[in-house]
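A protein chain is absent from this complex, but the other protein chains hold their places.
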Amino acid sequence: MVNIGVIGYGYWGPNLVRNFAETSGANIAAVSDLDPKKLEVVKKRFPAVKVTTRFQDLLEDPGIDAIAVATPVNTHFELGMAALRAGKHLWLEKPMTETSLQARQLVEEAEKRKLVLIVDHTFIYTGAVRKMGEIVKSGDLGRVFYYDSTRVNLGLFQRDVSVISDLAVHDFAILDYLLGEHPTAVSASGINHFPGTPENLAFITLFYESGTIAHANVSWLAPVKVRQILLGGSKKMIVYDDMEPSEKIKIYDKGVSFTDDPKQIQEMRVGYRTGDMWAPKLDVSEALRIEGEHFVNCIEQGKVPETDGQLGLRVVELIEAATSSMRGRGETVYVKNLRKAA
Amino acid sequence: MVNIGVIGYGYWGPNLVRNFAETSGANIAAVSDLDPKKLEVVKKRFPAVKVTTRFQDLLEDPGIDAIAVATPVNTHFELGMAALRAGKHLWLEKPMTETSLQARQLVEEAEKRKLVLIVDHTFIYTGAVRKMGEIVKSGDLGRVFYYDSTRVNLGLFQRDVSVISDLAVHDFAILDYLLGEHPTAVSASGINHFPGTPENLAFITLFYESGTIAHANVSWLAPVKVRQILLGGSKKMIVYDDMEPSEKIKIYDKGVSFTDDPKQIQEMRVGYRTGDMWAPKLDVSEALRIEGEHFVNCIEQGKVPETDGQLGLRVVELIEAATSSMRGRGETVYVKNLRKAA
Amino acid sequence: MVNIGVIGYGYWGPNLVRNFAETSGANIAAVSDLDPKKLEVVKKRFPAVKVTTRFQDLLEDPGIDAIAVATPVNTHFELGMAALRAGKHLWLEKPMTETSLQARQLVEEAEKRKLVLIVDHTFIYTGAVRKMGEIVKSGDLGRVFYYDSTRVNLGLFQRDVSVISDLAVHDFAILDYLLGEHPTAVSASGINHFPGTPENLAFITLFYESGTIAHANVSWLAPVKVRQILLGGSKKMIVYDDMEPSEKIKIYDKGVSFTDDPKQIQEMRVGYRTGDMWAPKLDVSEALRIEGEHFVNCIEQGKVPETDGQLGLRVVELIEAATSSMRGRGETVYVKNLRKAA
Partner (left out) sequence: MVNIGVIGYGYWGPNLVRNFAETSGANIAAVSDLDPKKLEVVKKRFPAVKVTTRFQDLLEDPGIDAIAVATPVNTHFELGMAALRAGKHLWLEKPMTETSLQARQLVEEAEKRKLVLIVDHTFIYTGAVRKMGEIVKSGDLGRVFYYDSTRVNLGLFQRDVSVISDLAVHDFAILDYLLGEHPTAVSASGINHFPGTPENLAFITLFYESGTIAHANVSWLAPVKVRQILLGGSKKMIVYDDMEPSEKIKIYDKGVSFTDDPKQIQEMRVGYRTGDMWAPKLDVSEALRIEGEHFVNCIEQGKVPETDGQLGLRVVELIEAATSSMRGRGETVYVKNLRKAA
């Protein structure tokens, strides 16, 4: 049984508490939040859980094995480092930290202490993203030509971080999972429509050495909610529409090929192939539950999580690069080539 | 009656011929094409129309008042200039020319000779774009925050021009019509997935002095056909989905506003407003027909077309700037500030 | 404060308990169920709530003001009557009873004892149905020509009642609410595809004296989930798509009118009108919460619920008539004309 303390009971914390409460092998031991009213809610819903306004109480409690941090991103580093130094396994909300330097330090601290460090990139545990990963890795998609994501809706405006940290962060994690390749360069543009607030709309392009190109269109200022990814390969193409209640993933047997047929060459040099469309059945288990069980499992068996600190670090590095490019109106920013461990 | 000669009976030429044949006040006098087989098709369908493989025959024919050029873009300048010098009014397919220098020379030649020069940016004559223009100009949309266009499908790959010239060209023209403002800078990225071919996928951001930002996502390599524009204002937001058989334009009474409410400020500083949605009835007349009648009208009454050479020139300038930025991986390219004549 | 006892903690009971627990003015006092395991679940989540396997305990408890019955329909009459005789206000799940005779006896018993009797036709408390009611009652729709509902999905097959009792029951309640008119005749057809089970697919037509016609297509055997109502009037037409996340109600300014224009008469005698479409903002409060507060309110103020026993009785009468017609392969079944109290 892994005893977990949760720091932060704001927007996402309640989901973590509910989820761990129902995860086999996990037990919610304590919750801390600066706001006593929120702790009253915890107490009412979960009478057996200890509550406190001091996060230090959780770190000092020898009965707690792991700490989950669900506070604003600018506190992740301090709280995460304190938890690791207290010998606790660590669950960090995304994005992992404000800077890649902070992320790197947390990764090193966790490795040194042989503690599990997971970053909550929940999408990686969804049936849809895993199915896409399966298709890419099997080679059925062929060479990955492009990834094109639209992730827009009205609100919720963040006070402290831009729409890149809030929404494009999902694309950076999904790309890392799907491609197993880190981009070499980034070009981004964006805007804040309200003075003194972070950018609420951004367009980010990622360039990869293999020739893949990726794009994310993210906004807090759209009248409709769109969550759509096009993933184009040389053999197949995928549309992933997360707003669909079912058939979220559609695989099109469509493509383009060069031809030697002189007639077609004269016209446009390429031929088109259009075949069937196929929507595979997806695992509909709740992603957060799967991730919770995975965290418990990693702690108990000393394994490395799929969304470990290294992935979290690479994502933060892309947020930094994209933000830097955005503030330079699209200027190319080169990314250090951090590869996944083989 | 305006007698028209059409040069080029390839992909778009047949539409022009059919359209002018049915336009009151217009008469198709002659068609030229290098391919005699295509001329046979013309002869069969329109026995009264003269056909020739020499475009010069059209220019030399004193009975012809206007020339429509529907040939590959790399011939537009030469053919257009020859037509103007022969004293003919001129209809040019989009994009107007390969370079902005060529476009400027055609504009000057037409002005000098007091000839009508129209560029066939057909979208400007659709009920949907005109309705959007009406709403923007009435002030109902408020300040224009952003324009976000997705224009993707499978094919048709062009041999000689990139997807920017083929698809983003529509967005450049629509933006010019809607905003009446020329961007100051462009950042674009794109890729060609097949060696030796033009870019088949591109992402373009346009920056405006007023604070508006515009984006176009264009591709010949998508498994589904999307033709969607989001137009966000401070008072209302529009979704224009051109693939919808009806209700192409949806106007959302949605928005974001700053608030002095201390509770909301603490959370995110902004408030949201969600109201009704409204899909106005649109004029469903064929845009090409309206444009044809407009051309005839401009010739007969000495008026300046809505999509005149100046607009065509501004569009070509944006294609140049976007292409230049794309080849520099997103580097900012500044645009000379060409304003519309008041 | 109204103290409520809930009988039945199966499929719907947990929703009632959760809902009343959060309804101001209501208090969950006790829950009974035949299955002790289900009572353990209640105990764990709501430690202060009494649990028992004997429903009689609830009836005998003088601290309980009202009983909510969420058991299979064949027990509704017995349990409901016992609750009323014990002097308790009564909340009954839909359909109210197995037979109209039973429903009539419950209505009479409640009236005699001046107890509140509500039937849980939740749809009547949704923002969408209330908006439709508003439009019909305002006269904006004009004369109601037709109501056409499709309510199909895969499962859940019921053991004891047909798809009419399970799904068409919603249409019967909504029609009663919208039209304020009881049909005069019913024709229905249906089928059970698996021997020994109730009908899993049915088509029901209702005829009204005013000329309105209504139709419901209900099925447990469809590959896709559809919840759509077309409501056509002489002035406007409505599409209500309950699967839409937003814009559930779309109002079309479309219609047909007779014409005296001799040309049109020659062709088809009618003219068409097509105008704007409009999707009004809907109240998105949870319907069950509104209904719970309404029940408490009716008890405290001695008011008659909107979905009272009379409405429940009329719905049961339509289920009987439709079932009878269905078993006669569509033969017309006449309905006694039960009118709403003025």
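Points to keep in mind about this one:
Letters A, B and C name the chains as they come in the text, with residue numbers starting at 1 for each one.
To be clear about the criterion, contacts are C-beta pairs under 8 Å (C-beta built on N, C-alpha and C of every residue); 3 or more make two chains touch, one makes a residue touch a chain.
Because the structure is a prediction, the values reported are computed rather than measured.
The hidden chain makes contact, of the residues C:His193, C:Lys303 or C:Lys336, with C:His193. Contact with the chain not shown here comes from a single listed residue; of C:Ala26, C:Val42, C:Ala86 or C:Val152, that residue is C:Val152.
The chain that is not drawn here is touched, among residues A:Gly87, A:Gly180, A:Gly211 or A:Gly275, by A:Gly275.
Residue positions on subunit C in contact with the hidden chain: 145-146, 148, 150, 152, 154-159, 185, 187-191, 193-194, 197, 201, 203, 205, 207, 211, 213, 215, 217, 219-224, 230, 232, 237-239, 250, 252, 254, 256, 258, 267-270, 272, 274, 325, 328-332, in rising order.
The omitted chain makes contact with subunit A at the following residues, 247, 253, 274-281.
Just so we're on the same page, only the chains that are shown with their structure count from here on.
Comparing the CA-atom centres of all chains against that of subunit C, the greatest distance is found for B. With centres defined as mean CA coordinates, subunit C is found 43 Å away from subunit A. Mean C-alpha positions place subunit B and subunit C at a centre distance of 53 Å. Here the CA centre of subunit A is 39 Å from the CA centre of subunit B. In subunit B, the residues that touch at least two other chains are 274.
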